[in-house]
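Apart from one protein chain that is not included, each protein chain of the complex appears where it belongs.
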Amino acid sequence: MVGGGRGAFIGGVHRIAAAMDNEIELVCGAFSSSAEKSRLSGQDLYLPENRAYGSFEEMIREEKKLPEGERMDFVSIVTPNHLHFPPAKLALENGFPVICDKPLAFSLAEAKELRDIVNKSGLPFALTHNYTGYPMVKEARERIKRGDLGEIRKIVVQYPQGWLTTFLEASGQKQASWRTDPARSGAAGAMGDIGTHAENLAEYITGLQITELCADLSIMVPGRKLDDDGNVLLRFNNGARGVLIASQISAGEENSLRIHIYGTLGGMEWHQMRPNSLILRWANGPIEIIRTGVGQLSAAAQAAARIPAGHPEGYLEAFANIYHNFARTVKAFLQGKEADPIHLDFPTAEDGVRGMAFIEAVVASGKSDQKWHTFDY
Amino acid sequence: MVGGGRGAFIGGVHRIAAAMDNEIELVCGAFSSSAEKSRLSGQDLYLPENRAYGSFEEMIREEKKLPEGERMDFVSIVTPNHLHFPPAKLALENGFPVICDKPLAFSLAEAKELRDIVNKSGLPFALTHNYTGYPMVKEARERIKRGDLGEIRKIVVQYPQGWLTTFLEASGQKQASWRTDPARSGAAGAMGDIGTHAENLAEYITGLQITELCADLSIMVPGRKLDDDGNVLLRFNNGARGVLIASQISAGEENSLRIHIYGTLGGMEWHQMRPNSLILRWANGPIEIIRTGVGQLSAAAQAAARIPAGHPEGYLEAFANIYHNFARTVKAFLQGKEADPIHLDFPTAEDGVRGMAFIEAVVASGKSDQKWHTFDY
Amino acid sequence: MVGGGRGAFIGGVHRIAAAMDNEIELVCGAFSSSAEKSRLSGQDLYLPENRAYGSFEEMIREEKKLPEGERMDFVSIVTPNHLHFPPAKLALENGFPVICDKPLAFSLAEAKELRDIVNKSGLPFALTHNYTGYPMVKEARERIKRGDLGEIRKIVVQYPQGWLTTFLEASGQKQASWRTDPARSGAAGAMGDIGTHAENLAEYITGLQITELCADLSIMVPGRKLDDDGNVLLRFNNGARGVLIASQISAGEENSLRIHIYGTLGGMEWHQMRPNSLILRWANGPIEIIRTGVGQLSAAAQAAARIPAGHPEGYLEAFANIYHNFARTVKAFLQGKEADPIHLDFPTAEDGVRGMAFIEAVVASGKSDQKWHTFDY
Partner (left out) sequence: MVGGGRGAFIGGVHRIAAAMDNEIELVCGAFSSSAEKSRLSGQDLYLPENRAYGSFEEMIREEKKLPEGERMDFVSIVTPNHLHFPPAKLALENGFPVICDKPLAFSLAEAKELRDIVNKSGLPFALTHNYTGYPMVKEARERIKRGDLGEIRKIVVQYPQGWLTTFLEASGQKQASWRTDPARSGAAGAMGDIGTHAENLAEYITGLQITELCADLSIMVPGRKLDDDGNVLLRFNNGARGVLIASQISAGEENSLRIHIYGTLGGMEWHQMRPNSLILRWANGPIEIIRTGVGQLSAAAQAAARIPAGHPEGYLEAFANIYHNFARTVKAFLQGKEADPIHLDFPTAEDGVRGMAFIEAVVASGKSDQKWHTFDY
C-alpha cells in the first residue's frame, strides 16, 4: 500500500475492503511521505518493521528482491491525486499490478500516459470507482443492457455533499486541505472528487458516453480555490440528454449520490444511501423495487452480494467488490490463466482517462461563454 | 366558470377546490366553445338552464344584468392557454374579479397587457399556481424568510412526469392534444405546462428571482411539436445557482415535483408527492421533518391546514387554499374592506408575467448557442 | 346535521367531505345541545336562521313538515358517541336516511337495536369508517378477494397516536374531555375511538372476521378513566392469526394507522399516512407498489380517485368517498331505483354492530385472566 498512514481516510477504507473476503493480506506499505510516520503506521497495522518502507520507491525496489510468493502480489495506491501517477508508473514498470484510488491522475495528459503504461505492461490495473461495486448498480446496468427501459432518453445524476459548506480547509482538516488545493487535487474540486464518480456511474450503468457538456461551476465559499458546486448539462452519444450535479456546499447532505434514468419504456432510480433497492417505474403498472438478494438477478449482481436479502450491505461491501474482482483477476494472472469474465467487472485505466477528460472539459466549460463543449477524449 | 366542460380535466379540479370550504357556490358557466356542450355540462352540474351560457361573452353580459347578490361574484377561467386572455380581459373590464388557470396568457406581451388591465381595474385577480397552496410550501417560505437556512446558495427544482412518453396526442386524448399544440399552448410544451410551476415554486419559496438561464430543450418523441423535456441552468439575483428540470417523457413518473434548497446554514427539501413533510438538514444535528399540523408552524402554514396532523392533506386541499384565500379577498372587496393580509397569499398577475417571461427566455435559450440568457422581465 | 357546532372537530370534516363533489348541500342543522350555540353555528355556515334548529328533535319534526324537494334528504350525525343513537333512531323512524359517525352507538345492545331499526326502516344508513374510503384500501380488498395473496395467514394492524400522552383532559380540551369520559365515550377509550377503525379496516380488506381475541388494555396516564393503550392478539375465522394495536400514548405519533397482511403467496402493506401506495411483496420477485391512478386498478379503486396519479389524495377525499357513495345510494332510493352496486361500498349498521361487539369483547378480555375471549356477535 502506498499512502493511507495515520490520519488518512481512504487508506483505511481500502484496507477494510481488501480484508473483507479473507483473500487479501496487507504485507507491506509506504504509508507516508515521512519515513517515521510510515514506520508508525506499519506498527499500527501489525506489519513487521522491515516492511513498513520509507518511500514507495524503496518499497517497490525491496519487495521486488523478495522471492515470488513472499513479495507483495500487487500495489494499492491511496495517496492524494498528485501522487497517483509516480508510484503507479514505477509499480507497473517493475511488474506489479496496481489498484489505484480515483481520479486516475493529476491531469488528462498524465492519465493518458498512465493508461499507455498499463496497456504496454499487460498487467491488471483497477481504479476504485467504488460505487459501481454495488449489486444494484450492476443489476441496473444489466437491465439497461438487455433493453428493459428501451432507448435511453434522459439521465439525471446528482451527488450533493455538505461537508465543505464552511471554509473547513482553514481549520487544517487533512481531507479538506488537500481536496481544495489545486497543487494536490488538480484542476477541479467537487467535480474532481465526486463529479467524476457521478460521470462514471452514469456511463457505467447506461453504457452511453457523454459527448457534449455545458457547465456552471462555482466557488461558493469565499477564499476557496477550487469549485465547490457545479451544475452541468449533458448530451450523450445516442442523443440522450441529462444533468449532472456535484456539490460540496449542499448543507446537511451526506453522500446523497443518486441517479434517475428514463427510456422509451420505463424509468429507473438508484440512491447510494439506500443502495440495496433499485426502483423501476413503468407507464401502466406498479412501481417495482428490485432488492439485493431477492428474485432473479443478473449473475453480476448475485456475485456482488454476500448475505441474505434484508441484511443491508453497504459502502464497504461495494468497495470490497472492486477489490475482490481485482484480486481474482490478479490471482488468475499470477497463475497464468485467463480471468473469469465476471471478475473483470472493475473500473479500468480507460475509465480513468474518461474521468480526467471529463474534469478537463467541465473546467473548460465552466470558464467559457460558449454553450456546448465537446467532451473530447 | 369559463371552460371545464365534459371531458376537461382542470375544470373539475377547480370546482372541487372551490366547493371544499363551503364558501363558494358555482352559479353559472360558459363551459365550452360549443353552446350545446356548455348546456349539457350545466345540467351535469345541477345549474339552472338559463345560467349555462353559450359563450363567455354572453355569460359576462347576462350576469352583469342581474342584481347584485344574485349575479356571480367572480369568474374562474379554466380554458386552454390561448383562451385565458379574452375572457379575463372582458370579465375585468366588466367589474368581475378573476381567478385564472396558469400560465397567465399565451405570450409575454399578452401577459403584460393583462397585468396592466388587472392593475387598472383594481380588482382581485388570482393565478392558480396551486403548488404554492400546500401548507409545507408556505412553511418553507416563512423559514427561509426568517433566515433559518442563512444565505441561499443553491436551488434544484425538478418536475418529471411520464404521461407524454409516447406520441399520445395522436390518439386524440384531449389533454395531450392541446398541450402539445403550439396554437393552443403557446411557445412551450413541458416548460409552459410544468416548467412554470417549478419556476414559480422556486421563486415563491426562496423569495429570489431568476436573472439568467441556460436551457437545453428537447423534443424526444418523434412528430411532437413542442418541447417535452428540458434542463435549465439557473442563476438568481443574489448569486445563487440552480437547476430546473421539467420533463413529460420521464417514463413512469407521476407528478414528482420536488425542490432542494441549500443555504449557508442548512438545507431544505420538499416533495409534492409527500406534501405534508418538509425536510430540513443541518451540518451537525439531526435531520428534521416538519409536518403539517405539528408543533410551532407559521401562521400561513397553520391557516392552510384543515385537519389534524397525520391525516394527509393533498393536492385538492392545496388547490382549495388558493380558492379560499381568493374568496376571502373577493368577499372583503365586495364588502369594501381591506383583505386580511394572510388571505392575500395567492399568486398574482405579476407572478403570471414572470411565468411568461420565463417561458420566452427558456425557449429563446433553447434555440441559442449563447450560453447565458438574461431573464429579462 | 346533528352536532358539529363551534369548537367541534369531526363535524367540519363531515361538511368538507359532503361538499367536495358538488352533490350535497348543507340545508339545516341542530349543531349543539345549546340552542343559542346551534343558531350561531348556523350563521357561520351561511344557513337561513330558521333552519338552524335548537334540537335534533325539532329539526326532524320541522323538516318533515317541509315539502319533498325542499326538506333535507338525509341526516348526518356527528355528535359524541352517547348521542348517536337517539337522533339516528328518530330520523330513521321519520323516514330520513342517516349517515353516522362511528362507533355506531354507546353499547353493543344499543347498536343491535339501532341495526334492527335500520333494517326495519329499509332506509339507507352509513357509518363513517372513513379509512375504507381510500382508493388503495379498496384495491387491497379487491386483490385479496381475487386471491392474489393466497390464503391469508397473518394480519397486523396498528393505530398509534400520541395526542393523549399527557393528561390533556385536565386542560378542558373538548376532544380530550369527551373521548376519555365513560359517560360520553362508552366502555372503551382508545379501543373505541381508533381500535374500532383498526378492526374495521382489517375485516374490510381481508373479508375475514375476528373470532377470538386476547387483550392487554392499559391506562398509562394517571387519573385517566379509560384505556389509552391496548395490545390485542387476534384469531380469525379462517385460522389466520394477528395483532391489533391501538394507542393514544404513543408519543409523537400522528395518525399512523397501518396494516400488514400475509398470505400463502405474498404480503401486503398499507399506511394511512402514505395512502396512495399499496405495497405488495412476493417470495421471488420485486416489491410492487400499486399507486392510486396508475395501471389496471379495480373498478372500486378507480371510482374512489378524483385526480391524476401523483397528485396526492388524502383523508378528506377518502371521507368524501363515503359521502359520495352514500349520496348516490340515497339519490337512487329517493328516485325509487336500485343503487349501483359500486355505490353500496360504504360501512353499514352491521359493521357498526361488529365494532361495538369488538369493543365489548376487548374490554372484557382486558379485565380477564382467561386467555382467549370469543368475539361473540
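Going by the order they are written in, the chains are A, B and C; count residues from 1 in each one.
By our rule, a residue touches a chain if its C-beta (ideal position, glycine included) is under 8 Å from a C-beta of that chain, and two chains touch if they have at least 3 such contacts.
Bear in mind the structure is a predicted one, so any value in this text is a computation, not a measurement.
Contact with the undisplayed chain is limited, among C:263, C:314 or C:355, to C:263. Only one residue in the set A:19, A:283 or A:364 touches the chain that does not appear here, and it is A:19.
Touch with the chain that is not drawn comes from one residue among C:72, C:136, C:149 or C:307, which is C:149.
Residue-level contact of chain B with the missing chain is found at 280, 282, 284-291, 294-296.
Hidden from this view is one chain, which touches chain A at 9, 12-13, 15-16, 19-22, 26, 45-46, 161, 163, 253-256, 272-275, 291, 293-294, 306-317.
Across the interface with the omitted chain, chain C contributes residues 149, 153-154, 156, 158, 160, 162, 165-166, 214, 216, 218, 220, 229, 231, 233, 235, 241-243, 245, 247, 249-253, 260, 262-267, 280-283, 287, 368-372.
Heads up, the rule we're going with is that only the chains that are shown with their structure count from here on.
Computed from the mean C-alpha positions, the centre of chain A lies at a distance of 43 Å from the centre of chain B. Centre-to-centre spacing of chain B and chain C amounts to 35 Å, using the average Cα coordinate of each chain.
Among the residues of chain A, those in touch with two or more other chains are 280, 282, 287.
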